[in-house]
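Quick one: the structure is below, and I'll ask about it shortly.
Omission of a single protein chain aside, the complex is shown with its protein chains in their original locations.
== subunit A ==
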Amino acid sequence: MELQTSKYNLALERYQKKIADASVEDMVLNMGPQHPSTHGVLRLELITDGEIVKEVIPHIGYLHRCFEKHAEALTYQQTIPFTDRMDYLASMNNSHAWVMGIERMLGIDKDIPKRIEYIRVLVCELNRIASHLIAIGTYGIDIGAFTPFLWCFRDREHIMGMLEWASGSRMLYNYIWVGGLFYDLPVGFEERCREFVDYFKPKMVELNRLLTDNQIFISRTANVGVLPLDVAINYGCSGPVLRGSGLKYDLRRIDNYSAYPELEFDIPIGTGQMGTTGDCWDRYKVRVDEVDQSVRIIEQCLDRLQKELKRTPDFDPRAKLPRKLTPKAQDYYIRCEGTKGELGFYFIHDSDRKEIPFRVKSRGPSFCNLSVLEELGKGVLIADLIATIGSLDFVLGEVDR
C-alpha cells in the first residue's frame, strides 16, 4: 500500500530509510515479538555491528486492547475488570489505584472502614510479592539460572492460591470495588496468610544465597545497563527502576494513601554495592528488598486484622458501596505506587449526572520504564541488552494497555 506523503508521514519515511540503509552496512536483527527474554510480545529492532548493538528501536502495540476507549463506554464499576488486565501480574494494585481515584472524586475516600483499607493493603502487598517474584525468577532465566525461576513460581503459587480463595480468581481478581470489597476475607485467611509468611521468610534467604550473591549472576549484572539518576527522572522512570538509581521515592510514603501512613516499612534503594549505582544488579536488589518490606507490611496488617479490626458478624464490605457512581464534573489525576512504579489514571468527568467518564488516560509505569531502553541500549553487547531488559521488569499488558 502506498502512503501519501505529508508532514505526518515524514518520521515514518525517515525510519524506513534508516532501516534500509542499516541493512546494507550493518545487520538489522529482530528480537521478538515471540522471544522469551522480551517478557511478552515486544519487538525490538536492533541495528547491530557484530555483537555490538548500535541502536534499539522498540515496537510495541501487539497487546493493545484500547483500554481507554473501553473506559469511555463503560461505567466506572464496569471498568474495574479491564484495569485488572493492564498489569496482569499485579491486578490488585491496578484496581486499587482506579478505585481510589473514583472514591476521591466522589468524596467518600475518608469514609472507607479501616478494615477494608487494611484488607486492600494486604492483598496489594501479597500481589506485589507475587509480581516481584516473577520479576526475580524470570530475570534469573534471562541470565541463565533456571532454578530460581522454579523456586519463585513455587512460592508465588501459594499467593495465587490465597488470592483465589479470597476473590475466586487466580490472576484477574475484580476484588476491590468502589467503596468496599467484593467479599470479606474468607474465614481462616489471616491464619493461612501468617503460615505463608512463616514459610516464605526462610525461602527468601535461600533465594538470596542461590541468586543474589551468586558470583556468575553478579558478573552478568553489575556495571551493566547503568541508568544515571538524572536520565531516569527525565525519562519518567519510577518504581524499582528509579529507586535502583538511588532515589528514595516511593508514592506509598509521599502520597500517604490508604492505610500506608500507619504502617512501618523502609524504602530500599540502589547503592552500587556490586558496581555502579543504577546498574542491573541494583534494580534487581531493590526488588528483592521490597519483597522483604512487603512481608513486613503484611505482618502488620495481619496483626491489626486479627486484633482491633477483627472480623465481626455484621461487617459488610459492601455496606458503603454507592448506588450510583456519579462524581461531580471535574478532572482528576490519581497516582499510586504499583509494583512497577507510578501508576496513574487521569479522569475527565464532564457531567454531574453521567456514570461514564468523558476521557480516561492511564499512565502505565512500564510504559515509561520501557522507553528508557532506547537510551540504555546504545553501544552495548546483545547479551547485556538481555540483562537490561530483564532488569527493567515491564509487563506488556501495561505498556500497550
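Following the convention adopted for this analysis, a contact is a pair of C-beta atoms (placed from the backbone, for glycine too) under 8 Å apart; a residue touches a chain by one contact, two chains touch by 3 or more; residues count from 1.
Basically, contacts and distances are computed from a predicted model.
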Exercise. Identify the UniProt protein name of the omitted chain, choosing among "NADH-quinone oxidoreductase subunit C", "Na+/H+ antiporter subunit B", "Carbohydrate ABC transporter substrate-binding protein, CUT1 family" or "histidine kinase".
Key: "NADH-quinone oxidoreductase subunit C"
Practice problem: Pick out which of A:108, A:197 or A:233 touches the chain that's been left out of the picture. | Solution: A:233
Self-check item: Options A:61, A:144, A:168 or A:379, residue touching the unrepresented chain
Solution: A:61
Self-check item: Where the unshown chain meets subunit A, residue by residue
Solution: 1, 3, 6-8, 11-12, 14-15, 60-61, 64, 66, 68-69, 104, 231, 233-236, 247, 249, 254, 328-333, 335, 342, 344, 346, 348, 358-359, 361, 363, 367-368, 371, 375, 400
